[in-house]
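Heads up, one of the protein chains got dropped from this complex, but the rest are sitting where they should.
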C-alpha cells in the first residue's frame, strides 16, 4: 500500500495465541494487545506496577461479597506485601473475613436453592454461597464482647478496626484481612460501618452497656483527607464500587479544600460491573471523576468491566509473578494505626481539624 | 382442542394496545399482562397499593443520583402524602436535595462533555448532569455553619437530619426531601453519612470546633430495629440498592434477635439495575433475602430491573391517580423525630438498648 | 451571584412533579428535563416526531422476545398507522406474532418455575412467559403447508413474509405484525430467518418437497440497499439490537458504495439493554456507528438503556397522543411488497444489482 497509514492505525491488535503451560503472568501479558475488557484487565496490571514504582500512597476500596466469595486472602496478601497502603472496605467484607479468620467457613451453594428450606435450616445465602446463621450470631456476640473491652469513648472506624484486628490476631493467629492489616500497620476505614454486621455487633455491645459502641465516622473523613494532604501523591484501586469508591475520592476532594498541592489521585484502577449510564456512583466513569477533581487530569487510569472473582485471581497472580521486585523499593508511607490518632511517618494526623 | 389446558397455562399475556390520551394509570394497568420488566413494574404498583392497605410501616431506601437527576420531588411527594413512613437514603441524595431546596440547580449536560474543560470551569458531572462546584462548596459551608448551632453531643443521623430539614425549611420555605420529611414527621436515616458531602459539611463543622459534628450511626441501628419491633409489620421499597437496601433489611434481622414476633418484611419492591450474579448486595434477589429472614417467606415481592428515572415517574403518577384513596385510611405510625429519641405513637424508642 | 453562569450550565434539570390523572404524554413530557435514561426516553419521542415530520423513510428493527412478551400490537399499530415504513425483525418476533394471530396465546409464568416439570408437560419458557410446545409444532406444520403452496423458486425474506402475512390475514382476519404489514404494504425483512421457528417451518416444507423453502437472503441485502438509495433520507429505530440493528445499518453502508448521495441515517433511536464496552453490535453506541458512515455525522440520535417492555408502552402511547397529526402529512414511501421485486412509488427495486 502506498498510502500512508492513518495516525489512528499505529498499534495492531495481536491475536492471543494459546500455549500449553503459560503462566498467569504470560496470559495477562498477551492480553495487552487484545480488545475490550481483556485489554483493560491487562492494562490494570501495568498501571498498578506504575503505582508501585511511583511515590503514590495506594488506597484500595472493596465492596461486594469479596470475602464470602473467596477473595479475602488476595486482599490479605496485598496488605501483607504492601501492594496497597490503605484499605477502605464495606463492613460486610470485614465481617465475612472475621468469620473465616475465626475458623468458620462459607460454603459452596447454588443460586437456585430453595430459600424457604434454607431459612428453615437457618442458612444465609449470598448468590451461590452459603453460611450458618447461628455462626453469624456468634460472631455478633464475639464482636459485642470485644466492644465492651474497649474504652468508653468514640473510636474512628480506623482505630476500632485496628483494635479488632489485634484482638482477632491474638485470639486466633490466623491470616485474614483484619489480622494482616493489624500486623502490617495498614489502616482500614469503613465509612458505612453502620450498614453491616460489624455495626450490628457494635450495637449489641451498646445494648449491654449504653456507653459502649460509639464510632466517630466524621473523624474518619478528616483523618483520610489529612492523610492525602501529607502524602506526595495518591492512587486508587476500586473493586466493586460502593461507599469505598466514593470515600477514597472524597478524601482527595476534601484534601484539596485545605491544601493547594493536592490535585486528585494520580493513578486509578476500577474493576466494576456497574455501568455509568444510570448515574450511580459505583458505575461512574473515571473521566467523570476528573471533572470533580477526584482524579488528576493526567491520571493514568483504566476501568475493567468484570466480576472481581474472575479478574482478581489472574491480576494478583500476574502482579506477584512480575512485580514483586518493585515492593522493596516502594516509597510507601509508614503508619501507626494503633492509637486514637493515626500515626504517619512519626507524626500524628488530626481527626478534628484539617491540617496542611 | 380437547386436551385440558396445562395447570401452567392459565393466564394469557394480553398484548398492550396503544390508545390516544391514555393516562399513566391506564398505561401501567395494561402493562400488568405483558412480560419481563414491564409486567414487573406494573406489579410493583399493585404491591405498593397492598402495602398502603395493610398495617405495614413502609420503609423507602434510595441510592444513586436520584436527587441530582430530577427525582427528588417525587420522593418529597411520597413523604408528604405518606406513601411511605421512613426514608433511608445515601448522603448524596440528601445533599443534592439540599442544593436545590437552597435555590441552586443541577443542569442538563451530556456524558460526552470534555471533563478537562469542566474541571477548568469547576463544574462537576454526574453522567449527563452538571452542577457548579463553587455552589457545592457553599453548601458545605452552610452545613458546617448549621452544625455549629447544634449541641455538642452525638446525634443519630435521624435526629441530625430532622434538625437539618427544620433549619432548611425555616430558611427557605422550599419543598424538598429534607423539608418534606421535617414537616411530615417522617424520619430519615443515613447510615453512610460519612461517605457524602453532608459528611464533609459535618467534618468542616468539626474543623471549626473539635467538639462538633458527632454522628452516632450505631444509635441509628438500634433505633431502626426498635421501630421494627414496635410496629405490627413492615414493608420495604428500594430504589437503586446501596446501603439503604441493606440497612432496611438489617433493621428487620436485628429486630428478630430481640423479638419473636418479628419475621421479616411483609412486602418488598425493588427497582434496581444491578444483577444478582456477581454476589453484591445491590443486585441481590428478594428470594435470597428470604433465606436471611430479611423478608417473610410469604412476602409479596417484585424486583423491577430498570433505571429509576424511567420507572418512577410512571409508577408515582399511576399511584397518585389510582391509590390516593388508600392514604387517609392507612394504619400508619405517628412519629416525633424532633428529639434525641425517636417518638413513635407517643412513646420513645431507645437508641442504646433493644426493647421488645 | 454576580459571576456569569458557565456556558455549560444553561438548562436546569426540572424535578418531575407528580400529579393525579396525568396522561402518558404529560408524564413523558415532564421527563424531558430529568436525567439519565428517563431523559433519554423522553428525547426518543421528540426525535421520532422529527423523523415523522421529515422526508425520512423509517426503518424499525426489533429483536428480543417482544411478541411473546406482549409488544406485538404496538408494532402492528406502528405499521398500520405508518409510524414506520420498513420492519426488520428476527424470526422469533414474527413467529410468536403468527402464533397469537392464529388464535393461540402466550401465558403468564415466572422465571422460577421448575423447568423439568415444564418439559414434562411440553411447555416452553421464555423467562417469565410460557407457551405450549404442541401448539408451536402445529404452527410449524401450518408454515410448512403454506410453503408448499408457494412457487418453487427463491423468495427474498421480504416477499416470503408478505405472502405469509397475506395468507395469515385471509385465514384469520386477525390483527398482528405480519397481517398489519400485509395490509399496510409495509415490507418486512428477516435476515436471520434461518435462525428461527419460521426457518424451521420452511425446512419442514422442504422436507416434504425438496424444491420448496428457498429463501434468498442475499437478495434482501440488495433490495434493502436499493431502497436506501432511492429515498431522500432514512431513519433507524432499534428495539433490542441483534441482527435487525446491523441489517438496517448495513443497508445504509452498502447503499453508500453505489450512490454518492447516501450519507448515513439522518435519525437514530435505539432502546437496548446491551452495553458498548464488550464490543458487541447490539450494545454498540450510535457514535461508533458514525465512524462507519452508518449514521450521518449530523444525525439526531439517542440511546435509551431500558427494557422495551418498560419503555415502549409509554413511548407509543405518548406518540399516539401527541404526534398523530404528523402522520397524514408524512412524506412516506409507497411500497408494493407483493411481487418478486419490491415496488417503490411505482417502480421496482432490483434484487440482483445495485442501482443508483
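Each chain gets a letter, A, B and C, in the order it is written, and its residues are counted from 1.
FYI, a contact is a pair of C-beta atoms (placed from the backbone, for glycine too) under 8 Å apart; a residue touches a chain by one contact, two chains touch by 3 or more.
The structure displayed is predicted, hence computed values, not measured ones.
Asker: Using the document's definition of touch, tell me which of A:47, A:62, A:94 or A:126 contacts the absent chain.
Answerer: Counting the whole complex, the residue in contact with the absent chain is A:126.
Asker: For a quick check of understanding: of C:9, C:42, C:126 or C:235, which residue touches the chain that isn't displayed?
Answerer: Considering the complete complex, C:126 is the one touching the chain left out.
Asker: Who touches the missing chain here, A:39, A:183 or A:353?
Answerer: The single option touching the absent chain is A:39.
Asker: Kindly state which of the options C:15, C:199 or C:337 is in contact with the chain not pictured.
Answerer: In the full complex, the listed residue that touches the missing chain is C:199.
Asker: Under the stated touch rule, tell me which residues of subunit C contact the chain that is not displayed.
Answerer: 63-65, 68-69, 92, 111, 113, 115-116, 118-119, 123-129, 133, 137, 154, 191-197, 199-200, 202-204, 206-207, 210, 213-222, 225, 240, 242-243, 246-247, 250, 253-254, 257, 273-282, 284-285, 287-288, 290-293, 297, 307-309, 352-354
Asker: Hey, which subunit B residues sit against the chain that's not shown?
Answerer: Contacting residues on subunit B, toward the hidden partner: 35-37, 275, 277-279, 305.
Asker: What residue numbers in subunit A mark contact with the hidden partner chain?
Answerer: That gives, for subunit A, the contact residues 3, 6, 8-27, 30-31, 33-39, 41, 65, 68-74, 77, 100, 105-109, 112-113, 117-118, 121, 123, 126-132, 287, 304-307, 309-314, 316-317, 320-321, 324.
We take it that only the chains that are shown with their structure count from here on.
Asker: Rounded to the nearest whole Å, what is the centre-to-centre distance of subunit A and subunit B, using the mean of the C-alpha atoms as each centre?
Answerer: 27
Asker: In whole angstrom, what separates the CA-based centres of subunit B and subunit C?
Answerer: The answer is 37 Å.
Asker: Calculate how many whole Å lie between the centre of subunit A and the centre of subunit C, each centre taken as the average of the chain's C-alpha atoms.
Answerer: 45
Asker: Can you list the subunit C residues in contact with two or more other chains?
Answerer: Where subunit C meets two or more other chains at a single residue, that happens at 35-37, 305.
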